[in-house]
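Here the complex is missing one protein chain, while the rest keep their positions.
== chain A ==
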Amino acid sequence: MCQVVEEYPDQLERADLPSVSKKCGKCKEASTAVVIRTADTYCRGCFKEYFVHKFRATLGKNRIIFPGEKVLLAVSGGPSSCAMLNQVQEGLNQNAHKKLRFLPGIIYIDEGCAVNQTVEERQRKVSELQAVFKAAGFPFHIMPLEQVLDLPNSVVVAAPSPSEQLASTYKAAVDHFIQAKRSNDLTAQDQEETSVPYVQESHTQRLQQLIGSAKTLTAREDLLNTLKQHLLVHIARSKGYSKLMLGDNCTRLAVKLLTSISLGRGAQLAQDTGFSDSRYGDIIVVRPMRDYSANEIASYNHMFNVPCVVIPSLNTKTPDRASVHCLTESFVTKLQVDFPSTVSTIYRTSEKLQTAGRSSISTNLCDRCLLCMCTMDTAVEKASAFQATQVSTQLSQAKPTGSKNTGPEQPTASGQCCSGAGTEGCGSGVGCCSSASVKTPDLKSLLCYSCQLTIKDMLSVEHLPAYILSEAQRRLRRFRMREDISEFLLDDGDEGGDV
(Lines give C-alpha, C1' and ligand atoms only; values in the text may rest on other atoms or scores of the structure.)
Protein backbone atom coordinates (compact mmCIF):
# COMPACT_ATOMS: atom_id res chain seq x y z
CA MET A 1 0.00 0.00 0.00
CA CYS A 2 1.40 3.38 0.83
CA GLN A 3 5.16 3.39 0.39
CA VAL A 4 5.79 5.65 3.30
CA VAL A 5 4.94 4.33 6.68
CA GLU A 6 4.87 7.41 8.84
CA GLU A 7 1.32 8.40 9.44
CA TYR A 8 -0.09 11.86 9.13
CA PRO A 9 -3.39 11.70 10.91
CA ASP A 10 -4.90 15.12 10.97
CA GLN A 11 -5.31 16.68 7.60
CA LEU A 12 -4.68 20.36 7.54
CA GLU A 13 -7.90 22.24 7.46
CA ARG A 14 -8.91 23.59 4.13
CA ALA A 15 -9.88 27.19 3.59
CA ASP A 16 -13.38 28.12 4.55
CA LEU A 17 -15.05 31.13 3.13
CA PRO A 18 -14.55 34.05 5.48
CA SER A 19 -17.66 35.03 7.30
CA VAL A 20 -17.11 38.75 7.46
CA SER A 21 -18.87 40.33 10.36
CA LYS A 22 -19.70 43.96 9.95
CA LYS A 23 -18.10 45.29 13.12
CA CYS A 24 -14.43 45.53 14.08
CA GLY A 25 -13.50 42.53 16.18
CA LYS A 26 -11.38 44.67 18.48
CA CYS A 27 -13.40 47.73 19.47
CA LYS A 28 -16.75 46.27 18.39
CA GLU A 29 -17.81 49.72 17.30
CA ALA A 30 -16.37 50.93 14.04
CA SER A 31 -17.04 48.90 10.93
CA THR A 32 -14.54 46.43 9.56
CA ALA A 33 -11.96 47.71 7.12
CA VAL A 34 -9.47 44.83 7.04
CA VAL A 35 -9.77 41.07 7.43
CA ILE A 36 -6.58 39.32 8.50
CA ARG A 37 -7.30 35.62 8.48
CA THR A 38 -10.93 34.67 8.87
CA ALA A 39 -11.23 35.46 12.52
CA ASP A 40 -9.54 38.85 12.80
CA THR A 41 -11.46 41.87 11.60
CA TYR A 42 -10.26 45.40 12.22
CA CYS A 43 -11.53 48.88 11.69
CA ARG A 44 -9.07 51.40 10.33
CA GLY A 45 -8.02 52.76 13.70
CA CYS A 46 -7.63 49.40 15.40
CA PHE A 47 -5.70 48.00 12.44
CA LYS A 48 -3.16 50.79 12.64
CA GLU A 49 -2.79 50.29 16.36
CA TYR A 50 -2.33 46.55 15.88
CA PHE A 51 0.20 47.03 13.09
CA VAL A 52 2.27 49.62 14.92
CA HIS A 53 2.18 47.70 18.17
CA LYS A 54 3.49 44.56 16.48
CA PHE A 55 6.55 46.37 15.15
CA ARG A 56 7.51 47.84 18.52
CA ALA A 57 6.73 44.55 20.27
CA THR A 58 8.99 42.59 17.92
CA LEU A 59 11.88 44.94 18.52
CA GLY A 60 11.15 45.26 22.22
CA LYS A 61 10.93 41.53 22.78
CA ASN A 62 14.25 40.82 21.13
CA ARG A 63 16.14 43.72 22.75
CA ILE A 64 18.81 43.56 20.16
CA ILE A 65 18.89 47.15 19.00
CA PHE A 66 20.46 49.47 21.50
CA PRO A 67 19.34 53.02 22.09
CA GLY A 68 21.50 55.40 20.13
CA GLU A 69 22.74 52.64 17.84
CA LYS A 70 23.11 53.35 14.12
CA VAL A 71 20.78 51.09 12.15
CA LEU A 72 20.83 50.72 8.38
CA LEU A 73 17.47 49.98 6.77
CA ALA A 74 17.73 48.08 3.51
CA VAL A 75 14.89 49.43 1.40
CA SER A 76 14.27 47.85 -1.99
CA GLY A 77 11.21 49.88 -2.88
CA GLY A 78 8.96 46.86 -2.34
CA PRO A 79 5.91 46.92 -0.06
CA SER A 80 7.56 45.16 2.84
CA SER A 81 10.69 47.26 3.19
CA CYS A 82 8.70 50.45 2.57
CA ALA A 83 6.31 49.48 5.36
CA MET A 84 9.38 48.91 7.55
CA LEU A 85 10.67 52.37 6.73
CA ASN A 86 7.25 53.77 7.54
CA GLN A 87 7.20 52.00 10.90
CA VAL A 88 10.60 53.38 11.83
CA GLN A 89 9.38 56.87 10.92
CA GLU A 90 6.27 56.39 13.04
CA GLY A 91 8.33 55.04 15.89
CA LEU A 92 10.74 57.95 15.93
CA ASN A 93 7.91 60.42 15.94
CA GLN A 94 8.24 62.73 18.95
CA ASN A 95 4.85 61.88 20.37
CA ALA A 96 4.95 58.18 19.63
CA HIS A 97 4.07 55.92 22.50
CA LYS A 98 7.10 53.75 23.32
CA LYS A 99 9.35 55.77 21.09
CA LEU A 100 12.10 54.02 19.15
CA ARG A 101 15.53 55.26 20.14
CA PHE A 102 17.99 54.24 17.46
CA LEU A 103 19.53 56.27 14.64
CA PRO A 104 18.30 55.06 11.25
CA GLY A 105 19.82 55.40 7.82
CA ILE A 106 18.64 54.00 4.50
CA ILE A 107 20.43 51.95 1.86
CA TYR A 108 19.07 51.22 -1.58
CA ILE A 109 20.97 48.93 -3.91
CA ASP A 110 20.23 49.58 -7.54
CA GLU A 111 20.22 46.18 -9.22
CA GLY A 112 19.20 47.54 -12.59
CA CYS A 113 22.25 46.01 -14.26
CA ALA A 114 21.15 42.49 -13.30
CA VAL A 115 17.90 42.90 -15.21
CA ASN A 116 19.44 44.81 -18.10
CA GLN A 117 17.76 48.13 -17.41
CA THR A 118 18.97 51.12 -19.33
CA VAL A 119 20.78 53.92 -17.55
CA GLU A 120 17.72 56.11 -17.95
CA GLU A 121 15.40 53.53 -16.43
CA ARG A 122 17.74 53.13 -13.52
CA GLN A 123 17.99 56.87 -13.00
CA ARG A 124 14.23 57.19 -13.02
CA LYS A 125 13.76 54.54 -10.33
CA VAL A 126 16.53 56.04 -8.27
CA SER A 127 14.97 59.49 -8.32
CA GLU A 128 11.57 58.04 -7.36
CA LEU A 129 13.18 56.40 -4.37
CA GLN A 130 15.21 59.47 -3.56
CA ALA A 131 11.94 61.37 -3.18
CA VAL A 132 10.64 58.73 -0.76
CA PHE A 133 13.86 58.78 1.25
CA LYS A 134 13.98 62.55 1.43
CA ALA A 135 10.43 62.59 2.73
CA ALA A 136 11.43 60.09 5.39
CA GLY A 137 14.05 62.50 6.63
CA PHE A 138 16.83 59.99 7.32
CA PRO A 139 20.31 59.91 5.87
CA PHE A 140 20.34 57.64 2.86
CA HIS A 141 22.81 55.89 0.59
CA ILE A 142 22.14 54.77 -2.95
CA MET A 143 24.54 52.25 -4.43
CA PRO A 144 24.62 50.54 -7.78
CA LEU A 145 25.23 46.80 -7.50
CA GLU A 146 28.33 47.30 -9.67
CA GLN A 147 29.96 48.63 -6.53
CA VAL A 148 30.37 45.03 -5.44
CA LEU A 149 33.24 44.67 -7.91
CA ASP A 150 35.34 47.08 -5.86
CA LEU A 151 34.83 45.63 -2.42
CA PRO A 152 37.84 44.93 -0.21
CA ASN A 153 38.75 41.40 0.90
CA SER A 154 37.67 42.21 4.41
CA VAL A 155 34.04 41.83 3.36
CA VAL A 156 34.26 38.06 3.29
CA VAL A 157 36.07 37.91 6.59
CA ALA A 158 33.75 37.88 9.56
CA ALA A 159 34.82 40.58 11.98
CA PRO A 160 34.90 39.59 15.61
CA SER A 161 31.62 40.44 17.26
CA PRO A 162 31.68 42.99 20.04
CA SER A 163 31.56 41.31 23.42
CA GLU A 164 28.35 39.60 24.38
CA GLN A 165 25.63 42.15 24.76
CA LEU A 166 23.70 41.28 27.84
CA ALA A 167 20.50 42.63 29.27
CA SER A 168 22.45 44.68 31.78
CA THR A 169 24.47 46.40 29.08
CA TYR A 170 21.22 47.09 27.31
CA LYS A 171 19.95 48.94 30.35
CA ALA A 172 23.19 50.86 30.66
CA ALA A 173 22.85 51.88 27.04
CA VAL A 174 19.34 53.12 27.68
CA ASP A 175 20.55 55.31 30.54
CA HIS A 176 23.44 56.57 28.55
CA PHE A 177 21.18 57.36 25.64
CA ILE A 178 18.72 59.33 27.75
CA GLN A 179 21.55 61.47 29.10
CA ALA A 180 23.26 61.98 25.79
CA LYS A 181 20.03 62.75 24.01
CA ARG A 182 19.69 66.33 25.14
CA SER A 183 22.83 67.43 23.41
CA ASN A 184 22.30 65.44 20.28
CA ASP A 185 18.86 65.99 18.90
CA LEU A 186 17.72 63.44 16.36
CA THR A 187 15.71 65.70 14.14
CA ALA A 188 18.59 68.06 13.73
CA GLN A 189 20.46 65.49 11.71
CA ASP A 190 21.09 66.70 8.25
CA GLN A 191 20.43 64.38 5.40
CA GLU A 192 23.42 63.22 3.55
CA GLU A 193 22.92 64.23 -0.03
CA THR A 194 24.14 61.21 -1.85
CA SER A 195 23.94 61.66 -5.53
CA VAL A 196 24.05 58.46 -7.49
CA PRO A 197 27.65 57.51 -8.05
CA TYR A 198 28.54 57.41 -11.67
CA VAL A 199 28.50 53.86 -12.94
CA GLN A 200 31.14 53.01 -15.46
CA GLU A 201 29.79 51.10 -18.38
CA SER A 202 32.68 48.66 -18.15
CA HIS A 203 31.62 47.84 -14.59
CA THR A 204 28.09 47.12 -15.69
CA GLN A 205 29.39 44.85 -18.39
CA ARG A 206 31.68 43.01 -16.02
CA LEU A 207 28.85 42.39 -13.60
CA GLN A 208 26.55 41.23 -16.37
CA GLN A 209 29.26 38.89 -17.54
CA LEU A 210 29.53 37.48 -14.05
CA ILE A 211 25.78 36.95 -13.74
CA GLY A 212 25.69 35.51 -17.23
CA SER A 213 28.37 32.98 -16.39
CA ALA A 214 25.88 31.19 -14.17
CA LYS A 215 24.17 28.65 -16.37
CA THR A 216 20.98 28.35 -14.36
CA LEU A 217 18.62 30.96 -13.00
CA THR A 218 18.81 29.19 -9.66
CA ALA A 219 22.56 29.81 -9.47
CA ARG A 220 22.15 33.33 -10.79
CA GLU A 221 19.67 34.24 -8.08
CA ASP A 222 21.77 32.62 -5.40
CA LEU A 223 24.89 34.43 -6.55
CA LEU A 224 23.10 37.75 -6.79
CA ASN A 225 21.72 37.39 -3.26
CA THR A 226 25.19 36.66 -1.95
CA LEU A 227 26.78 39.62 -3.69
CA LYS A 228 24.02 41.97 -2.56
CA GLN A 229 24.47 40.77 0.99
CA HIS A 230 28.21 41.45 0.79
CA LEU A 231 27.58 44.95 -0.46
CA LEU A 232 25.03 45.68 2.27
CA VAL A 233 27.39 44.50 4.97
CA HIS A 234 30.25 46.49 3.51
CA ILE A 235 28.23 49.70 3.38
CA ALA A 236 26.95 49.21 6.90
CA ARG A 237 30.52 48.67 8.09
CA SER A 238 32.07 51.57 6.21
CA LYS A 239 29.36 54.03 7.25
CA GLY A 240 29.51 53.08 10.88
CA TYR A 241 26.24 51.17 11.23
CA SER A 242 26.16 48.12 13.48
CA LYS A 243 22.73 46.74 12.60
CA LEU A 244 21.25 46.00 9.21
CA MET A 245 17.46 45.83 9.00
CA LEU A 246 15.87 43.75 6.26
CA GLY A 247 12.20 43.93 5.31
CA ASP A 248 11.59 40.15 4.98
CA ASN A 249 7.99 39.43 5.94
CA CYS A 250 6.49 36.18 7.13
CA THR A 251 5.36 35.09 3.68
CA ARG A 252 8.76 35.88 2.18
CA LEU A 253 10.52 33.99 4.98
CA ALA A 254 8.32 30.93 4.59
CA VAL A 255 9.31 30.83 0.91
CA LYS A 256 12.92 31.43 1.85
CA LEU A 257 12.90 28.62 4.37
CA LEU A 258 11.55 26.13 1.88
CA THR A 259 13.95 27.42 -0.78
CA SER A 260 16.89 27.09 1.58
CA ILE A 261 15.91 23.51 2.41
CA SER A 262 15.64 22.72 -1.28
CA LEU A 263 19.05 24.23 -1.98
CA GLY A 264 20.80 22.24 0.74
CA ARG A 265 21.08 25.15 3.16
CA GLY A 266 19.53 23.27 6.07
CA ALA A 267 22.46 24.00 8.38
CA GLN A 268 22.01 27.75 8.07
CA LEU A 269 18.21 27.92 8.13
CA ALA A 270 18.08 29.66 11.48
CA GLN A 271 20.38 32.42 10.24
CA ASP A 272 18.64 32.70 6.89
CA THR A 273 15.17 33.08 8.37
CA GLY A 274 15.48 33.98 12.06
CA PHE A 275 14.96 37.36 13.70
CA SER A 276 18.65 38.07 13.80
CA ASP A 277 21.67 36.78 11.94
CA SER A 278 25.14 37.22 13.36
CA ARG A 279 27.22 35.49 10.72
CA TYR A 280 29.07 38.70 9.83
CA GLY A 281 30.24 39.23 13.36
CA ASP A 282 30.20 42.99 13.88
CA ILE A 283 27.15 43.67 11.70
CA ILE A 284 23.99 42.00 12.94
CA VAL A 285 21.20 41.48 10.45
CA VAL A 286 17.72 42.02 11.90
CA ARG A 287 14.31 41.17 10.41
CA PRO A 288 11.65 43.18 12.23
CA MET A 289 8.92 42.53 9.64
CA ARG A 290 8.94 38.79 10.10
CA ASP A 291 5.65 38.67 11.98
CA TYR A 292 3.65 40.37 9.23
CA SER A 293 2.11 38.52 6.33
CA ALA A 294 2.38 39.97 2.83
CA ASN A 295 -1.37 40.58 2.89
CA GLU A 296 -1.27 42.57 6.10
CA ILE A 297 1.47 44.75 4.69
CA ALA A 298 -0.36 45.32 1.43
CA SER A 299 -3.50 46.33 3.32
CA TYR A 300 -1.57 48.66 5.58
CA ASN A 301 0.34 50.32 2.76
CA HIS A 302 -2.84 50.78 0.79
CA MET A 303 -4.83 52.17 3.68
CA PHE A 304 -2.19 54.54 4.97
CA ASN A 305 -0.68 55.57 1.65
CA VAL A 306 2.78 54.15 2.25
CA PRO A 307 4.69 54.86 -0.96
CA CYS A 308 6.31 51.93 -2.77
CA VAL A 309 8.32 51.76 -5.97
CA VAL A 310 7.98 48.77 -8.26
CA ILE A 311 11.38 47.36 -9.14
CA PRO A 312 11.72 44.43 -11.54
CA SER A 313 13.81 41.54 -10.25
CA LEU A 314 15.77 38.74 -11.86
CA ASN A 315 12.80 36.39 -11.84
CA THR A 316 10.07 38.82 -12.83
CA LYS A 317 8.18 37.46 -15.81
CA THR A 318 9.76 34.03 -15.70
CA PRO A 319 7.81 30.77 -15.67
CA ASP A 320 7.33 28.91 -12.38
CA ARG A 321 9.90 26.29 -13.19
CA ALA A 322 12.63 28.72 -14.15
CA SER A 323 14.45 28.38 -10.84
CA VAL A 324 14.19 26.78 -7.43
CA HIS A 325 13.31 30.20 -6.01
CA CYS A 326 10.46 30.80 -8.48
CA LEU A 327 9.09 27.31 -8.11
CA THR A 328 9.08 27.48 -4.33
CA GLU A 329 7.40 30.84 -4.34
CA SER A 330 4.60 29.72 -6.63
CA PHE A 331 4.26 26.46 -4.71
CA VAL A 332 3.82 28.22 -1.37
CA THR A 333 1.48 30.81 -2.86
CA LYS A 334 -0.75 28.16 -4.41
CA LEU A 335 -0.76 25.99 -1.31
CA GLN A 336 -1.62 29.01 0.81
CA VAL A 337 -4.81 29.45 -1.21
CA ASP A 338 -5.99 25.92 -0.43
CA PHE A 339 -4.52 25.74 3.07
CA PRO A 340 -4.43 29.19 4.66
CA SER A 341 -2.23 28.04 7.51
CA THR A 342 0.62 27.04 5.17
CA VAL A 343 2.74 30.16 5.56
CA SER A 344 2.35 30.45 9.29
CA THR A 345 3.10 26.77 9.78
CA ILE A 346 6.30 26.87 7.75
CA TYR A 347 7.26 30.08 9.45
CA ARG A 348 6.78 28.56 12.89
CA THR A 349 9.19 25.82 11.90
CA SER A 350 11.88 28.46 11.56
CA GLU A 351 11.41 29.54 15.15
CA LYS A 352 12.22 26.07 16.38
CA LEU A 353 15.52 25.85 14.57
CA GLN A 354 18.96 27.01 15.46
CA THR A 355 22.23 27.14 13.64
CA ALA A 356 24.25 24.00 13.49
CA GLY A 357 27.47 25.84 14.26
CA ARG A 358 29.24 24.28 17.15
CA SER A 359 28.76 26.45 20.21
CA SER A 360 30.04 29.99 19.77
CA ILE A 361 30.95 31.87 16.64
CA SER A 362 34.23 30.51 15.44
CA THR A 363 36.67 33.01 14.08
CA ASN A 364 38.59 30.34 12.27
CA LEU A 365 38.30 31.31 8.63
CA CYS A 366 38.46 27.81 7.30
CA ASP A 367 35.27 27.03 9.16
CA ARG A 368 33.34 29.60 7.18
CA CYS A 369 32.08 29.46 3.63
CA LEU A 370 33.86 31.92 1.36
CA LEU A 371 30.61 33.10 -0.18
CA CYS A 372 27.71 32.91 2.25
CA MET A 373 29.97 33.08 5.32
CA CYS A 374 28.08 30.40 7.18
CA THR A 375 29.73 27.72 9.22
CA MET A 376 30.90 24.98 6.88
CA ASP A 377 28.61 21.99 6.64
CA THR A 378 30.73 19.70 4.51
CA ALA A 379 32.79 18.01 7.21
CA VAL A 380 30.08 15.44 7.72
CA GLU A 381 30.13 11.82 8.71
CA LYS A 382 30.66 9.04 6.21
CA ALA A 383 27.02 8.09 6.02
CA SER A 384 25.61 11.33 4.66
CA ALA A 385 24.04 12.78 1.56
CA PHE A 386 27.21 14.75 0.86
CA GLN A 387 29.49 11.70 0.98
CA ALA A 388 26.98 9.54 -0.89
CA THR A 389 27.00 12.06 -3.73
CA GLN A 390 30.79 12.07 -3.85
CA VAL A 391 30.78 8.27 -4.01
CA SER A 392 28.22 8.30 -6.83
CA THR A 393 30.30 10.73 -8.84
CA GLN A 394 33.48 8.71 -8.31
CA LEU A 395 31.81 5.48 -9.30
CA SER A 396 30.44 7.02 -12.45
CA GLN A 397 33.88 8.22 -13.52
CA ALA A 398 36.59 5.88 -12.34
CA LYS A 399 36.83 2.29 -13.46
CA PRO A 400 35.01 -0.16 -11.29
CA THR A 401 37.80 -1.97 -9.51
CA GLY A 402 37.93 -5.69 -10.17
CA SER A 403 36.50 -5.59 -13.66
CA LYS A 404 38.58 -6.20 -16.75
CA ASN A 405 41.14 -3.43 -16.39
CA THR A 406 42.99 -4.49 -13.30
CA GLY A 407 45.06 -1.44 -12.41
CA PRO A 408 42.71 -0.07 -9.81
CA GLU A 409 43.79 3.51 -9.43
CA GLN A 410 45.70 5.50 -11.99
CA PRO A 411 43.36 8.38 -12.34
CA THR A 412 45.51 11.48 -12.77
CA ALA A 413 47.30 11.11 -16.07
CA SER A 414 44.67 10.76 -18.73
CA GLY A 415 41.59 9.56 -16.98
CA GLN A 416 40.56 12.24 -14.55
CA CYS A 417 39.97 15.42 -16.44
CA CYS A 418 39.17 14.85 -20.04
CA SER A 419 37.76 11.36 -20.02
CA GLY A 420 34.27 12.48 -19.17
CA ALA A 421 34.08 14.05 -22.59
CA GLY A 422 30.45 13.12 -22.88
CA THR A 423 29.41 15.64 -20.30
CA GLU A 424 32.30 17.99 -19.76
CA GLY A 425 33.02 18.42 -23.40
CA CYS A 426 36.61 19.59 -23.47
CA GLY A 427 36.81 17.57 -26.67
CA SER A 428 39.79 18.43 -28.79
CA GLY A 429 42.23 17.51 -26.10
CA VAL A 430 45.28 19.71 -26.58
CA GLY A 431 46.10 20.80 -23.06
CA CYS A 432 42.46 21.47 -22.58
CA CYS A 433 42.15 21.12 -18.86
CA SER A 434 45.49 22.11 -17.48
CA SER A 435 45.60 25.64 -18.82
CA ALA A 436 42.27 26.79 -17.44
CA SER A 437 42.55 25.41 -13.96
CA VAL A 438 45.87 27.02 -13.11
CA LYS A 439 44.75 30.63 -13.05
CA THR A 440 41.45 30.32 -11.26
CA PRO A 441 41.52 28.75 -7.85
CA ASP A 442 39.51 25.66 -7.07
CA LEU A 443 36.97 27.11 -4.71
CA LYS A 444 35.24 23.87 -3.78
CA SER A 445 37.08 23.26 -0.54
CA LEU A 446 36.30 26.79 0.61
CA LEU A 447 32.55 26.60 0.08
CA CYS A 448 29.59 25.21 1.96
CA TYR A 449 27.46 22.47 0.41
CA SER A 450 25.00 24.83 -1.24
CA CYS A 451 27.51 27.38 -2.52
CA GLN A 452 29.36 24.48 -4.13
CA LEU A 453 26.17 23.76 -6.07
CA THR A 454 26.01 27.37 -7.20
CA ILE A 455 29.61 27.37 -8.37
CA LYS A 456 29.06 24.03 -10.09
CA ASP A 457 26.36 25.73 -12.17
CA MET A 458 28.83 28.37 -13.37
CA LEU A 459 30.76 28.16 -16.59
CA SER A 460 33.78 29.62 -14.88
CA VAL A 461 34.61 31.43 -11.68
CA GLU A 462 37.02 33.85 -13.34
CA HIS A 463 34.39 36.60 -13.47
CA LEU A 464 33.88 36.58 -9.72
CA PRO A 465 34.86 39.88 -8.09
CA ALA A 466 38.51 40.26 -7.18
CA TYR A 467 37.86 40.38 -3.45
CA ILE A 468 36.43 36.86 -3.57
CA LEU A 469 39.14 35.42 -5.78
CA SER A 470 42.04 36.93 -3.89
CA GLU A 471 40.61 35.90 -0.55
CA ALA A 472 40.22 32.41 -1.99
CA GLN A 473 43.87 32.38 -3.04
CA ARG A 474 44.89 33.56 0.39
CA ARG A 475 42.89 30.84 2.14
CA LEU A 476 44.23 28.17 -0.19
CA ARG A 477 47.79 29.33 0.51
CA ARG A 478 47.08 29.09 4.24
CA PHE A 479 45.70 25.60 3.70
CA ARG A 480 48.81 24.50 1.86
CA MET A 481 51.03 26.07 4.48
CA ARG A 482 49.15 24.26 7.19
CA GLU A 483 49.50 20.98 5.38
CA ASP A 484 53.25 21.47 5.05
CA ILE A 485 53.76 22.09 8.71
CA SER A 486 50.95 19.95 10.03
CA GLU A 487 53.24 17.44 11.69
CA PHE A 488 54.74 20.16 13.85
CA LEU A 489 51.48 21.69 14.99
CA LEU A 490 50.40 20.59 18.41
CA ASP A 491 46.97 22.11 18.55
CA ASP A 492 44.70 21.76 15.61
CA GLY A 493 42.00 24.21 14.85
CA ASP A 494 43.60 27.33 16.25
CA GLU A 495 44.96 29.40 13.44
CA GLY A 496 46.95 31.74 15.59
CA GLY A 497 44.26 34.36 15.50
CA ASP A 498 44.93 35.70 12.05
CA VAL A 499 42.07 37.53 10.45
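We take it that contacts are C-beta pairs under 8 Å (C-beta built on N, C-alpha and C of every residue); 3 or more make two chains touch, one makes a residue touch a chain; residues count from 1.
As a convention for this text, contacts and distances are computed from a predicted model.
Per its UniProt entry, the chain excluded from the display bears the name "Cytoplasmic tRNA 2-thiolation protein 1", taken from "Cytoplasmic tRNA 2-thiolation protein 1", "18S rRNA (Guanine(1575)-N(7))-methyltransferase Bud23, C-terminal", "Cytosolic Fe-S cluster assembly factor NUBP2" or "N(6)-L-threonylcarbamoyladenine synthase".
Of A:Val75, A:Ile109, A:Leu210 or A:Leu257, it is A:Leu257 that touches the chain left out of the display. Contact with the chain not shown here comes from a single listed residue; of A:Ala114, A:Met245 or A:Leu453, that residue is A:Leu453. Touching the missing chain, out of A:Asn62, A:Asn116 or A:Thr389, is residue A:Thr389.
Among A:Leu269, A:Ala294, A:Leu314 or A:Leu371, the one in contact with the hidden chain is A:Leu269. Residue positions on chain A in contact with the hidden chain: 1-12, 216, 218, 257-258, 260-267, 269-270, 320-324, 327-328, 331, 335, 339, 342, 345-346, 348-349, 351-356, 377, 380-389, 391-393, 395-400, 403-405, 419-420, 422-423, 449-450, 453, in rising order.
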